[in-house]
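Only a single protein chain was left out; the remaining protein chains are all shown in position.
By written order: A, B and C. Residues from 1 in each chain.
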Amino acid sequence: MSAEKATHQLPTDHYIVNVGPQHPSTHGGAHLQTVLDGEIIVDTVVKLGYVHRSVEKIAESKTFTQFIPYTARLDYLSGCLPPLAYTQAVEKLLDIFPTERAEYIRIIMAEFSRISSHLLCIGSLALDLGATTACIYCVRDREQIMDMFEMVGGQRLLLSFLRVGGVSHDLPENFYPAARRFIKELPKMIDEYHAVITGNEILQRRLKGVGRLSTEDALAYGVTGPNLRASGFDYDIRRDDPYGIYDRFKFEVPIDSGGDAWARYLVRVEELVQSARIIEQALDSLPEGDICAKTPRLLKAPENQDVYHHIESSKGELGFYIVGAAGKDKPHRLHVRAPSFINLQVLPMICRGAKFQDLITNIATLDPVLGEADR
Amino acid sequence: MDLWFTNIANYIVQLLMSWGFPYFWADLILLLIQWMCVLAIVVLDVIILIWLERKAAGFIQMRLGPNRLGPFGIFQTIADAIKLMTKEDIIPNKVDKWIFLTAPLFMIFISVMLYLVLPIGEGLAVVDLDVGLLYFLSLSSLTTICVLMAGWGSNNKWSLMGAMRAVAQMITYEVPLILSLLGIVMITGSLRLSDIVAAQSHVWLIIMQPLALICYFIAATAELNRGPFDMPEAEQELTAGAYTEYTGMRWALFFLAEYTNLVAVSALFVCLFLGGWHGPFLPQWLWIPVKTYVVICVFFWIKWTFPRIRMDHLMSFSWKVLIPLSLLNIVLTGFGIEIFAWVRGL
Amino acid sequence: MAYGLGLLKGMWVTLKHTFEKKYLVVQYPEQRPVLQERFRGTLCFRFENCIACNLCVNSCPNKVLSLDVAKAEGGNKRKLMAYVIDMQYCMYCNLCVESCNSSALYWNKEFEKSTFDKESIKIIYERPRYMDELEAQREAEKERIRQEKAQAVSAKKDTVGESEISAGPSVAEQPKEILAELAGSEENIAILLQVLAKNTVTHDKLLQMIDSDMEKAKKVALALVRKALKDRHEGGKE
Partner (left out) sequence: MSAFNWENIFTDLLNQFGEEKLQRQDSRLSQGIMAEAAIVPEVLCILRDQYAFNHLANLTVTDFEDEFEVIYHLYQIPGSQNIVLKSRIKRVSPNMPSVTELFPTADWQEREAFDLMGVTFTGHPNLIRVLLPDDFEGHPLRKDFNRREWQEVISGLKGD
């Protein structure tokens, strides 16, 4: 660490700054041991585990249904997405097919979750760069989604609303006008973000060219989601390996070849629009019917079987690997492929040689949720 | 009405002399009284300003700001001050004790001294130095030493980083700040602040020196460590920068000094560009506060809209944009003066 | 170069919002938040609906719920004595509410749950005083229906025997030994008889029990006495 770097004037030394585990901008309890040369980052060592709740171990002692609320606590910012991945994995394992209406409701809620997560990502990016007001505007709009979640499931953040085979509640009557209004107002909101965040030259200079991640590196390090698409690789599980009923909707996958923080930001803003498109189509074609398939009260795995199911979460490829034991109502093993965890691997690489302030930018644009990374 | 304060001062001096004090002593006592007044104004100003900033930030962010204590929450700052004063004064074990303890004192001392040369009305400066502008600029740059003391004395890496940033920023922005004011000195031909204000009785310098105005405003924001230039205490990066280890009253002193500086620099801005005490209807000693508060509101507005600039961008912006611009301003002003003289001579 | 235009645009947006009279905040203690209909505040329990089936306890992922069940001696009947909701572990997942078949669990909108110590966040529903009576009434109702059915059946069969309950003697007329066995002391016997005089349904049931199941009758009698004493005690307080 203390590599002596003797210049011809003064001997200087690297020094270590511990960013976190309690730091305003690490988005949770991450510990970044940063080796600095002045303001330039020489190396970053990411130390995780401050939010580790041994979710995988807990899963082994809970029934399939009981584990649903725990999944929501993985990526606590995108409400319905982790439960969606989990319930679909269990359905695959137990050979249960959710009802048609439930599938649509799931898509609507999942896309709203994505919007809320991306809004918070954009907002906290602005906040980390010092633009407090822009963050408040994003949170203001996210609040509308939170209200909708409360209408549907009674909870605002950790929505345990999905069930194996369907959903727990039908959408209430006042949800439809609220959802439509949000979709209608979204372009106006995005205009405002463009005015306050995107158009701001200070912010542009802080994002452009910062934390460049090449396509090859992104692929090799298993980076997925908006971060991979911002590196110019066109991969979206919703389109390429459609789960649920995503193959029925028309949407575009925004990609950006920049690979820098700016591209990651822009891809997320564009995804807001695309998610809104999906919600609009789903609302238009929402069928009537049951909201939950008939399932036995105690779900039991029929055979010794393992399943890996992945979805496009707001952070990337969120996968659940479940090993079921025949006749048991609990999984033998459950593993979460957490996108935040794997995306964080590239942080030391893209920070190397950057300025200290770029560390904050890079964390914010990689958008990890430490609850998911630590599990 | 314009002469209230001068009359009071004269009355006090005469009263003291009638009691048998020699003129020297009477003047000295008057100076002390003025000093007390400045202190009172500073404290009052800061209390109002903190409230105002929080209120302004609230409105910008569609919140209400403080509204619990007193009408519109005016007494919030007073409650905060009481809280800070009664807090435990923590001195960490490993700090460089004397530097750590004296830094906030020096800071507030220097900040208050800035007010001595500010002309609040015609003949209403505590000491109307003939090098007032120079005095002001040199003193205001001294506050950086205090930030460095705080950062170094705290023996904390965050503090040190904040302090180093503050120093780098100060050195960089001092240059365009002073260069941009040269044009004014060239036009008015004086370094005395009251002379500069007096020269604006017909036309404010904002019209003659727009380029200098922009340069000065940006440089002053950086000097004050405010707005998009709040590097030294960038809370999202450095937690609280140079002030990380400070608690209670010592931290409050830094806060106080920061706002004191803000008022002083804004008042100087008013004196230099916005015609100082000149203005219709209101008495002259009211014009300065009114204009100062308007300028301060602009500072607030900028701070709460913009993200923080990056350190290296900040430096390059100063060296590559602001300094050339202020140099250009000097050249242009020189030509302007010559052309003006030539036109006049025709 | 458009450098600076974007900055001005942003400033214009914030300026607009500054003078917009629209606030995002709720002035909390005075102004209450608007809660949606399905809002999950605190888990509540209806004692009278519960059948002590344990489904909620089994469905809970975090062992929040627990039942305190006393089993009636001899019989297999479960008697719920207390229901404990340990809110500190609750995840608000709604699984217990969904699992309950007799809608004994529901959410209210009470969200201010902070307490000074860990113990007091537990919500304990103790067996309310009216429960015995209620259960006895229900039991009697069931009994009545069963009897009616039986009567209908017997009427159909056109049997000779008459219904036995109609002409039974009263508890007070029972021999002294039985009464002593039922309630113990003289005082308790007096109380018991008082209670029974007020409530004929219970009286009849007890009478039946004396005939069929003495142990059960003893328990019921004891409970009745205790209840009456407690009532009296509390009445005295008031």
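Note that a contact is a pair of C-beta atoms (placed from the backbone, for glycine too) under 8 Å apart; a residue touches a chain by one contact, two chains touch by 3 or more.
On a predicted model such as this, the values are computed, not experimentally measured, just so you know.
Every shown chain that the unseen chain touches in the whole complex is listed here: A. If you put the hidden chain back, the residue from A:16, A:219 or A:245 that touches it is A:219.
Across A:16, A:293 or A:323, the single residue that touches the chain missing here is A:323. Interface note: of A:49, A:289 or A:353, the residue touching the hidden chain in the full complex is A:49.
Mapped onto chain A, contacts with the missing chain fall at residues 48-49, 52, 54, 56-57, 92-93, 219-223, 233-236, 240-241, 305-308, 310, 317, 319, 321, 323, 332-333, 335, 337, 341-342, 344-345, 374-375.
Following the convention adopted for this analysis, only the chains that are shown with their structure count from here on.
Looking at B-C and A-B side by side, the one with more C-beta contacts is A-B.
One simple way to say how far apart two chains are is to compare their mean CA positions; for chain B and chain C this gives 69 Å. Annotation for chain B: residues touching 2 or more other chains are 60-63, 304-306.
Shared contact sites, meaning residues of chain C that touch two or more other chains, fall at 7, 10, 14, 17, 24.
In the complex of the two chains, the chain C residues touching chain A come out as 3-7, 9-10, 12-14, 17, 24, 35-40, 59-61, 91-95, 98-99, 107. Touching chain B in their complex are the following residues of chain C: 7, 10-11, 14-15, 17-20, 22-25, 27.
By the touch rule above, chain A contacts chain B in their complex via residues 15, 17, 23-25, 39, 126-134, 136, 140, 196, 200, 202-203, 205-206, 355-360.
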